[in-house]
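I have a structure I would like to understand better, so I am pasting it below and will then ask my questions one at a time.
Of the protein chains in this complex, one is absent; all others appear in place.
Going by the order they are written in, the chains are A and B; count residues from 1 in each one.
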Amino acid sequence: MMTVAQLNSIRDRVRKELLIREPHNRLVVGVGTVGIAAGAREIMAAAMEVVNTLGLDMVVVGEDLSVPAEQMPVVRFIGADGEEITFTSVTASKIREIVKDLADKVGTAENA
Amino acid sequence: MGLIRSHVLVCAGTGCVSSGCKMMQEAMQQALERHGLSSEIKVVETGCFGFCKEGPIVMVYPEGTFYCQVKPEDVEELVSEHLLKGRIVERLLYKEPVSERAISLFNDIGFYQKQQRVALRNCGKINPESIEEYIARDGYQALAKAVTQMTPTQVIEMVSESGLRGRGGGGFPAGRKWEFARVAQGDIKYVVCNADEGDPGAFMDRSILEGDPHSVVEAMAIAGYAIGAKQGYVYVRAEYPIAVERLSIAIKQARELGLLGKNIFGSGFDFDLGIRLGAGAFVCGEETALLTSIEGHRGTPRPRPPYPAVKGLWGKPTLINNVETFANIPVIILHGPAKFKSIGTDTSPGTKVFALAGNINNTGLVEVPMGTTLREIVYDIGGGIPGGKAFKACQTGGPSGGCLPAELLDTPVDYDSLTAAGSMMGSGGLIVMDEDNCMVDVARFFLEFTQDESCGKCVPCREGTKRMLEILERITNGEGVAGDIELLEELAEVISRTSLCGLGQTAPNPVLATLKFFRDEYEAHIYEKRCPAGVCQALLSYAIVAEKCKGCGLCKKVCPVDAISGDLRQPHTIDKDKCIKCGACVAKCPFKAISR
Partner (left out) sequence: MDEKKCAGCSSNTTTDPRYQELAQVIEQYRDMEGALIMVLHRAQEIFGYLPEDVQKIVAKELDLPLSEVYGVTTFYSYFSLKPRGKYRIAVCLGTACYVRGAAELVSAIEKELGIKVNDTTEDARFTLEVSRCIGACGLAPVMTINDDVYGRLTPDKIPEILAKYE
């Protein structure tokens, strides 16, 4: 027999996975050819890891962002309300801090 | 990376399967592995997106990019450009027919803009073979609420209050049907889902079963709780193998989690479901015939009353609703009747799913609020008629319905308006016909269908439809005589008044509706021996227009009976005595010089 509490716990767990299909807050990593050469894939991995550990209501997206090559790798936060913040010359350690700083703004997936 | 950052949804509905989505999906999986992306990108099979014409459809999340007509050879570019480098592959996007503008977001496409998805809420959004994804979108919450917080009477009051009417065609208030079954005397009762979608041209029930089978399972359990039934059956067409498979998986998963079976949510309520296959008999869509078929017999109807709610399956009180009706139930229970009633019209609340097909640009499945006009469906959602041809009629209600002409395009789609206009809602097939469709031939087509599907139990339907068909065949063969129209009308009246079940009672409708709006076409066939649309072979007369003919000789070559003669570069002629009116020459002529 399944209890209502068990049903809710499945719902909450899987809902987090499905946030990808209905994102509220997005963290866009510039992954064009230059971005990848500058290490965007590592940054993306690091960002996803922190988002996952903190259980944030935010999805990490790869897009070809156009910024001057010397500013790569680039990351842009796009909030549910349309707010945009762009971070340039990002590194793997920097992105961890960036995500942690955004945590309050986006909240957790639990409360999404 | 190990963490999933993107979901690639591939439509695996019958339409896209026919368009080759399986091969494309395999190619996708291989390409992801080649690029080392298979651990961070998840490919998910979903049910129908509704836009079958543009299949196979692929949707990439989180961006929400909508790709269409994706072939196996397109997959490499899609993976290396979009999934790896984040660049949208422009050439695979949907292009607006007129502006040719490429659109990447699902909701920006005209086809989807005017739609509102209630019954199809999960179709194309979740993996229909994953109960967890259904649960994540509030699945089984309505069942939990019903059995743990509500009494059966309260559940039925909520359904009544919502004003939900049967989506199978009749439009009978669902709440009243539930109430009849609840108050009926009997220790054993049944819930039955009618998934014998026989109306040719309707496929919404199939798409719901393929795309969101759990919504039906959940709703049937709620119905069981409301009326006091422990067992339900889904009667589904054997012609829908994918739907049958997904439904079986859904039932199995629900049993494993205890969402079907004994003591659901600890409430003491038991409920289980079984599947019964139809075997290709249209009459089994009629509820008493359907029950007879579940019992294992020839599916013939019986007189009502007693209604199934009183005396149904194996003589026990039985509630029968169709798939789309059930799919609305969890939404009503969870979000309340007021929200449901805020959509649609006063007498027909909610939405209706239509299967848009025929001679129209955007074919597929659309769900619109009741009260949307036919014009909005045909032009705004359906994108109008292809090839610059003129709209002639909209057929709704299948073999029980009628055709509405261009003058009535502003009719709102709801049960009462369609009936008042001379057609009916039916299960939701909406077939668009253009100037090249002959309305007499269409009426003949439907009569041929009902005559063939008549079960033979009652005389008016068995003999009457046959006589009507004979007259229609006579007319389309150019042998119609004065008085045929009047005879058709007389037969129609007797058949609809005296037949045993809905099949016979409504069988004359396509003839009556076409007579009402397109009587001139009947008269042209009978008195002028002419088919205005150029469809009825026997009434056509092929001739070559000398001014247009360049004398290329292609028609002469293709004619199977050597009826065409003429010298090279000189206008040719057709020997009318030899011509068998096959139309091969018309198809071949590069100068459109052959008239009929």
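Here is the rule we go by: contacts are C-beta pairs under 8 Å (C-beta built on N, C-alpha and C of every residue); 3 or more make two chains touch, one makes a residue touch a chain.
Just so you know, these numbers come straight off a predicted model, no measurement behind them.
Undergrad: From the touch rule at the top of the page, work out which displayed chains the omitted chain touches.
TA: Taking every chain of the complex into account, the missing one touches B.
Undergrad: Among B:279, B:420, B:561 or B:580, single out the residue that touches the unshown chain.
TA: Touching the chain that is not displayed is residue B:279.
Undergrad: Please identify which residue in B:6, B:19 or B:476 touches the non-displayed chain.
TA: B:19
Undergrad: Considering the complete complex, identify which of B:198, B:211 or B:551 is in touch with the unshown chain.
TA: Within the whole complex, the residue contacting the unshown chain is B:198.
Undergrad: Check each of B:34, B:101, B:298 or B:497 against the chain that is not shown and name the one that touches it.
TA: Of the candidates B:34, B:101, B:298 or B:497, B:298 is in touch with the missing chain.
Undergrad: One chain isn't shown here. Among B:81, B:239 or B:380, which residue touches it?
TA: If we include the chain that is not displayed, B:239 is the one touching it.
Undergrad: Can you list, in ascending order, the subunit B residues touching the missing chain?
TA: Output for subunit B: 14-15, 17-19, 51-53, 55, 197-203, 206-207, 238-241, 276-282, 293-299, 314, 355-359, 363-365, 395, 398, 429, 431, 433, 437, 442, 445-446, 455.
By our rule, only the chains that are shown with their structure count from here on.
Undergrad: Would you pull the subunit B residues touching subunit A in the complex into a rising list?
TA: 1, 3-7, 9, 61-64, 83-87, 125-126, 132-133, 135-141, 144, 148, 257-259, 262-266
Undergrad: Which residues of subunit A touch subunit B in their complex?
TA: Residues in contact with subunit B: 1-4, 7, 10-11, 13-15, 17-18, 20-21, 23, 26, 29-33, 36, 44-45, 48-49, 52, 59-65.
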